[in-house]
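Quick one: the structure is below, questions incoming.
Apart from one protein chain that is not included, each protein chain of the complex appears where it belongs.
Here is chain A:
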Amino acid sequence: MHRARERRNVSKGDYNVSKDNDGASTYPHRLNFYDRPPMSDVTVEEFETSALDRLRVLTEIESSAARNRTWDETKRVIDSLCKKHLPLGPNPPNLKDEQWIRDTERRKDHLSHFVLRLAFCRSEDLRRRFVKAETTLFRIRYETDLVDDRYQFLDSRQLDRTVASEEEKKEYKEDLISLHFSGPEDNTTKELWFKAARFYKVRWTRVPDLVERRSILLKGGWAYVPENAQASIIYDEFETRLVKALEVTNRALPRLDEDTRLLPILENLSKGFVAGVSSEVYDPSNQSNGDIKAEMVDELARQHFPLCMRTLHENLRRDSHLKHFGRLNYGLFLKVLGLSIEEAVVFWRKAFNKMTDDKFNKEHKYNIRHSYGLEGKRANYPAKSCVQLLTCAPSEPGCPYRQYSPENLSSALLQYYSGQGLTSADLPEILGTVKGGHCHVACTRVFEITHGKRVKRGEGMGEGESVTHPNQYAAKSIEMS
């Protein structure tokens, strides 16, 4: 889809600013409803970098929701992040030079939006999250827009709304005044205000947020929206259009399958969104003292976790869920690793991404806080040790070296640790140790192999000690990196 359009429009050599024939800018407004895909040539690199920059912003928007930031906080954080990665300035007063900068910015905004559309249209879940994040971004921009720019933008849109007639206004005068007038109790002021006030009439389904708060008048399914609340109409319009557009893109996507340049990029982008591309760069020097952030867990798991915890992590990512004992074991492990309670709530909230906020708060938040000793009997629970994991019931997620069949164990080891130097040549030895019933020895051997540069065979956790606790394994591994 993209490619076809890109080819049709040949305007080589001038892809920084795209202009219509009459020389006017393609992007007269800061805000964009993204009705039309970008029509100019794009390099593959630009295609990817612009999308990654936008993805950073969207991921942070999701994080903000998971961290329960207030709207003002979110706005501040996102605004500063946007300035860094995805700047988008207001219309310059008159300067032709600045117009050029604006157009570059807006072009990037435009392009990155459409690239991410391609990446996120494939599943219902991705679509929903993308729409939510994009709508939030649009809201933030709308609220930070200059008033003049905003009106110009509104005027340029053919929003499907009618102005309530004088007769209607008169009929519902009392209700409208009682709902929206907030001045002194003085009849002349009231009358003047009412005479000047303008109300837009739209179906109530387009302004559900206003309906929910009972802050507008509803008559026969029509909502009478005062001028200052019309942002709700815009947001809804934006959201509805995006939802529809994503579904259309999803249906058109198979035609893109032949393009081997773009698919891997798109694949990568959507993965990044699922895992939450860390907007903060992971720095191994500043953790283990409670400084681990929710976004860093993926990276840590890949490099430093023993098989039991690694398995739980991968299962959590695969299913967006873990069963009770899985949550318990993994949660306590992360706690001891140094994930603070705030970060733990963020981590689990984002991990259970198919769950509604309601369900999460009701069913899981308490348990997470409980495991941190903040609820119930307020005990400081320790993480499970190897002994506990080795002796737990087979139905619970315990030590994989003990619980897995040799075939499953082999494939799990290769899948998770081949990147760190484990080869199939090492397997017979490990499996042999497991067969002899020495699971912790097998686990220690895996540690030695995966840290082969610094640990000699037989050295184990230091001075030949074996693994006795998953946290010991992880801490040692982090320490050595």
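Here, a contact is a pair of C-beta atoms (placed from the backbone, for glycine too) under 8 Å apart; a residue touches a chain by one contact, two chains touch by 3 or more; residues count from 1.
Rule of thumb we're sticking to: contacts and distances are computed from a predicted model.
Between the listed names "Trafficking protein particle complex subunit 2-like", "NADPH:adrenodoxin oxidoreductase, mitochondrial", "DNA primase" or "3-ketoacyl-CoA thiolase with broad chain length specificity", the UniProt record for the complex's undisplayed chain reads "DNA primase". Note that of A:Ala65, A:Leu154, A:Ala197 or A:Val211, the residue touching the chain absent from this view is A:Val211.
Within the set A:Ser80, A:Ser123, A:Thr189 or A:Ser418, the residue that contacts the chain not displayed is A:Ser123. Contact with the chain that does not appear here is found for just one residue of A:Thr43, A:Ser178 or A:Thr260, A:Ser178.
Against the chain not shown here, chain A presents residues 123-124, 175, 178-179, 203-205, 208-209, 211-215, 217-222.
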